[in-house]
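Apart from one protein chain that is not included, each protein chain of the complex appears where it belongs.
As written, the chains take the letters A, B and C, and residue 1 is the first residue of each chain.
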Amino acid sequence: MSNEVALIVGGGPGISASCARLFARNGIKVAIAARTPDKPVLATLEKDHGVRRFACNASEPEDVDRLFRSVATELGRPSLVVHNIDGRSPGIFRNPVTEADPALLAAVLKNSAFSAFLVAQQAARLMLENETAANGGKGTILFTNASAALKGFALSTAFAMACQAKTGLAQSMARELMPKGIHVAQVPIDAAIGFTQDDGSRAHRLAGTTVDDNMADPDRIAEVYLQLHRQHRSTWAFEIVLRPWLEKW
Amino acid sequence: MSNEVALIVGGGPGISASCARLFARNGIKVAIAARTPDKPVLATLEKDHGVRRFACNASEPEDVDRLFRSVATELGRPSLVVHNIDGRSPGIFRNPVTEADPALLAAVLKNSAFSAFLVAQQAARLMLENETAANGGKGTILFTNASAALKGFALSTAFAMACQAKTGLAQSMARELMPKGIHVAQVPIDAAIGFTQDDGSRAHRLAGTTVDDNMADPDRIAEVYLQLHRQHRSTWAFEIVLRPWLEKW
Amino acid sequence: MSNEVALIVGGGPGISASCARLFARNGIKVAIAARTPDKPVLATLEKDHGVRRFACNASEPEDVDRLFRSVATELGRPSLVVHNIDGRSPGIFRNPVTEADPALLAAVLKNSAFSAFLVAQQAARLMLENETAANGGKGTILFTNASAALKGFALSTAFAMACQAKTGLAQSMARELMPKGIHVAQVPIDAAIGFTQDDGSRAHRLAGTTVDDNMADPDRIAEVYLQLHRQHRSTWAFEIVLRPWLEKW
Partner (left out) sequence: MSNEVALIVGGGPGISASCARLFARNGIKVAIAARTPDKPVLATLEKDHGVRRFACNASEPEDVDRLFRSVATELGRPSLVVHNIDGRSPGIFRNPVTEADPALLAAVLKNSAFSAFLVAQQAARLMLENETAANGGKGTILFTNASAALKGFALSTAFAMACQAKTGLAQSMARELMPKGIHVAQVPIDAAIGFTQDDGSRAHRLAGTTVDDNMADPDRIAEVYLQLHRQHRSTWAFEIVLRPWLEKW
């Protein structure tokens, strides 16, 4: 096992779990942070892949500060940090702007964009102390994003604001930190993320499709994240939009 | 004088004052909202152009709600609302992300992007009740923005986030409200805004230039705002980026 | 009448005719160039508005060279040049790329993008000799474009290539010539252009609409062109996308 440490912030069963498994299989020590780290999907990751779980409300500065100190102490300074919280919550889609709740909108901005800032700031502080690795970099900060990052859709004002604020964060940090050796990138997923149903089958969106290809497969998204982390600083990508072959765009 | 009412939120001596003067000269009743409505530049607008002043902290839902009720009662429902607060504040430029203050960043998001939402939401509510005007629309909502809306620059993470959140808001609202007759647009100014110095001359950024053309002239910006308001719904522009001829982009 | 001269290249009954009428009404001497300058719509423009007609195949260097020399000699050096040829032709829409005819594609590129270069190059040469006008500029070069300039749609490869080549031309020329005093801009029209039917009524695309607002009105597009020409160099727009209120985007 290498000495590499990855920290994934956001503990869902989709991209976060897929990243945790893939990173662990590639010899990286993995920490995962979630509000409720004791949920079954994360317990399974610990049991099967040695993933370390941390409790953290990523929209609270003190929590994020404590998280990074704990990870650095217990596993080592991370060289790969993934922010995987997009702020989707009930009530923010199909929501006319005239009826939008300002308090909910403020919460979405805080949970998604503000937490991305907090996590990336702590990540940058630690990574700047890393030694330069074989790929010429000191570390990688990745933001999961959505197609709303590229295009603000109707009836989802809060989500559009949060996703585009996250893009502003990623762009600004990339321009500042890439010349200092930190690879900053975002991955807008222009699709619903597939998930495994209780019967073990994959959910599909389109009737009549018989393979899992009209939703983005989180295992394959995770591959792109690892590829981004392994890219040499000679050729860094800032943004990779992923969409299924049948998606309209 | 027509029965048209315009509300400008943000009370600076640049774009807001230029808009107030131009709108008033074109027969529109003008209200201007600012945290400190008693400052001299606004008093002059009232004296010279009949502009009505309102006190409002545009990042507070109750304040914004009260503002629109007051304007509707005292002047009539607005058909033109300009949000002209960009959240620039000391400490957010030339500010390494590792040293950025989370509290300041949260305040910038609130003052700029969140207030834009609050203002535009109230504007939309009132405008949907307007009758359709000669240009085929029920009203116009305009957001002043900056080049950071298009490109997140290094060392200004908070500003990049706020400007792009505002873009997300504008895009989402435009896609929702334009088919309902409300023209939503943003005007990113890719320049410093010119201002008049105490000796009456204009500030310049570039040595050796002898005319006022390396900064954006707020009087000319205001012309674009009025043109956007007058556009027929057959041909609505969503975004007009303005920059001086000598600006690099 | 001022001494201003405008040259419109492309002689259709939509944007070109609307521009000719509007420019003439604003005291500008107008020349219009078309392959077949003797068609009725152009004869009417001459009769009603004094527009001068010139024969020109705008995709032939010699023709374009001769055109500008003729216009300069007969009317004076233009300070406003509009390229209004978009290369639409039968067979380039709903055309699978596997069935596209290379010769047709080459012709579309030549008629649209290459002719835009030829026209803009000659325009730039003459305008650089102009004196600086009241708006601080030496002249304005405008390109009509389409939504394919922003997004290459399926089944229309030739059109996507031509429109985006034209965007590349406009961007490159704008960055080079704006600091020399020439305002270069493009206006992508994200709509069908309305036209007047034989019975005098306007064509509509959407059933059930009773006003002319689901197609772009060329008279209103022409207003934007004149506004762009009048913009002061303190605040130049490079691109204004126009779309009707009901258009999806």
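Operating definition for what follows: contacts are C-beta pairs under 8 Å (C-beta built on N, C-alpha and C of every residue); 3 or more make two chains touch, one makes a residue touch a chain.
Treat the numbers as computed from the prediction; the structure is a model and nothing was measured.
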Result, missing-chain neighbours among shown chains, is A, C
Of C:41, C:55, C:72 or C:100, the residue touching the omitted chain is C:100
Option touching the unshown chain, where C:72, C:155, C:192 or C:246 are the choices: C:155
Note that chain C touches the absent chain at residues 61, 96-98, 100, 102, 105-106, 109-110, 113-114, 117-118, 120-121, 124-125, 128, 148, 151-157, 160-177
In the full complex, chain A touches the hidden chain through residues 136-137, 175, 178-179, 181, 183, 189, 191, 194, 211-213, 215-217, 220-221, 224, 227, 231-246, 249
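The working rule: only the chains that are shown with their structure count from here on.
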Could you say which chain's mean Cα position falls nearest to the mean Cα position of the entire protein shown? B
Could you grab the centroid distance between chain B and chain C? Build each centroid from C-alpha atoms only and quote it in angstrom. 31
In chain C, residues with contacts to at least two other chains: none
